[in-house]
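Yeah, one chain of the complex is gone here, protein chain that is, but the others are all in their spots.
Moving on, here comes chain A:
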Amino acid sequence: MAAYVNRCSNLLVFIFILSVFLFVDSQQTTPVNEQHTNTADNPQPAAESATQTAEEGRWEATEVDEAALGDSAADKLGVRASDTFVLTPTPQPKDDFQEELVIRPLHSGDIYASFQFRTLWETDFMRENKVSHYRLFPKSLGQVISKFSVRELHISFTQGYWRTMQWGQPFLPSPPGAELWVWFQDSVTDVDAAWKELTNVLSGIFCASLNFIDSTNTVQPSASFKPLGIVNETDHRFLRYATLPREIVCTENLTPWKKLLPCGSKAGLAVLLKSEKLFHSSFFSQTVHIRPVCQDRECKTTSWELRQTLNVVFDLHTSGQGKREWSLFKMFSRTLTEACPLASSSKIYIDVTDNPQEEYFELSPATPLLSQAVVLGDRRTFSVYDLTQQVTFGTVRSLNLLIRWKSTEGSMLRPLLHAERYVAGYGLQTGEIHTVMYNNHPFRSFPVLLLDSVPWYLRLYIHTLTVTSKGKDNTPSYIHYQPSKDRMRPHLLEMLVQLPPHSVTEVTVQFERALLKWTEYTPDPNHGFYVGSSVISALVPSSVAMDTNITQEQPLFSSFFPCKEESSYFVRVYTEPLLVNLPTPDFSMPYNVICLTCTVVAVGYGSLYNLLTRSFQIEEPNPRLAKKIANFIRRIRGVPLLS
């Protein structure tokens, strides 16, 4: 018995040490004790000094951290330990929920807040017996997945345009309006029918006009939009992509989105999601991504990941009242009091990379936890607030983060890749679409894949397609062009272009505007017609080694796009949507014509007809009153009347 206890305690110690290393390796979380703050000039030395200094400091930190890490780390350990020992302590929960808020102060004085919610479920929707017991995963989406045999579903609703030049890259890009792309299972026979029905169902779930997605705005990309989840083979026949650039995004889209969260908007980070504040912003985007992911390192079994993200950029001048000061209360009109009780991890990350010594802004309350993560080809440092710890909320039992700027100068970010698009030309007959892509890397060239989907009523002259960089023709190494069919399908143009270092690449193509039928115009045709954003997928050279192991525990915001090689990272950039005026007829013309015709008929023909058909008679004028009286008297007298 004693020996058994001894072995058990040995085992526990082993697990504990293992957890220490695992956690330190994966998260690189280092304690910044008060003694060490003076050495923390920049994050790297701080990290080094922390790793060099006392072992007990690390122990302390992990004691705090282990509870913080919660179930997920323990589960992982359970899995790993069970490989060697036949010991499974508790039945693992089959689903897991994590929530995260990343706040990044932008140089312009604006602030970028990104919410990430992830539900993982170890189940198989494609099995014969239907999945009927739902715990954390929303049932409405689970049923959609199994009914339509969806392999991956990505949907985004965005209000406003992400200004890459001012704000840098977002964690997860999305185009203005609504975007939907779906990979179906290869068991689906009629993909188009499933797609049509799926868009209708999603329009009901998200209170959106997704039912306007039909064959005229759906494309089937041949190289873009590779599956983001795990898959054996990719056949692009099972992919559908559509955008609705004019889709309005408002509270009615947010309400059903919040209902998909396990805690709703009742607890956890989601209490901050108040529509009045969220829509009073420069940029708002909410997305839902469903994909199969690896369950473990071996990747033989799949689990389903539902990732809900919400990105918002608050404007300094419209909502910050011009003062360079932000707090949770000012941003969301709420403070945090608790984590979602169903969440295995609930954290707030604040990007402090540019601010190692608090020279730009001041953060209160201070947190001892720092974390590093590789995001978009850059190693960033974050202050971490763990909401599962009561310590975080302090004595007032509520967390109201405050960021106060010290200096007002801000430099423009130079993103390595950005793009813009506009319509050139004059008149209502022809025009030219210009797409301009900037490679700001000083010495590396990299490939980009451009996808353009243009509605049929702009007739592209594909022979006028030119791609030039630095004044010379840049021949694309791959072109896929699918011409449009009137009222049937849009144009699809995909090109693989190599962007030379430090260059501007311009793609131009001319088009002619088609005349629509009378009933095809929208109720407000003078507003113009939208053309969806171009999508630019690129492999941008990374300045630090990327993390290629996706199964490793990472913050959610840095682990969306799977990364295959260390030297570059995948990024997707959307251009502006275009607003094009089509020749609009004078809709009151039929009315005018009817009025004019009727007038002509009534006045001209009518009077002539009158003249021709009437018989004219001379009518006796009425006898005068005196005559009448005279006649009356004569009648009494019996004398002949006066004529």
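In this section, contacts are C-beta pairs under 8 Å (C-beta built on N, C-alpha and C of every residue); 3 or more make two chains touch, one makes a residue touch a chain; residues count from 1.
The criterion applied here is as follows: contacts and distances are computed from a predicted model.
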Choices "Dihydroxyacetone phosphate acyltransferase", "WD40 repeat-like protein", "Myotubularin" or "GPI-anchor transamidase" - which one is the UniProt name of the chain not shown: "GPI-anchor transamidase"
Residue of A:187, A:232, A:390 or A:429 in touch with the missing chain, whole complex considered: A:232
Hidden partner chain, touching residue among A:301, A:364, A:543 or A:599: A:301
Option touching the unshown chain, where A:425, A:447, A:501 or A:541 are the choices: A:447
Residue of A:134, A:161 or A:212 touching the missing chain in the full complex: A:212
Contacting the left-out chain in the complete assembly, out of A:458, A:539 or A:556: A:539
In chain A, positions touching the absent partner: 124, 127, 129, 132-133, 159, 196-197, 200-201, 203-205, 207, 209, 211-212, 222-223, 226-232, 234, 248-252, 255-256, 274-276, 278-280, 292, 294, 298-302, 447, 449, 477-478, 480, 496, 522-524, 537-539, 550, 561-562, 564, 570, 587
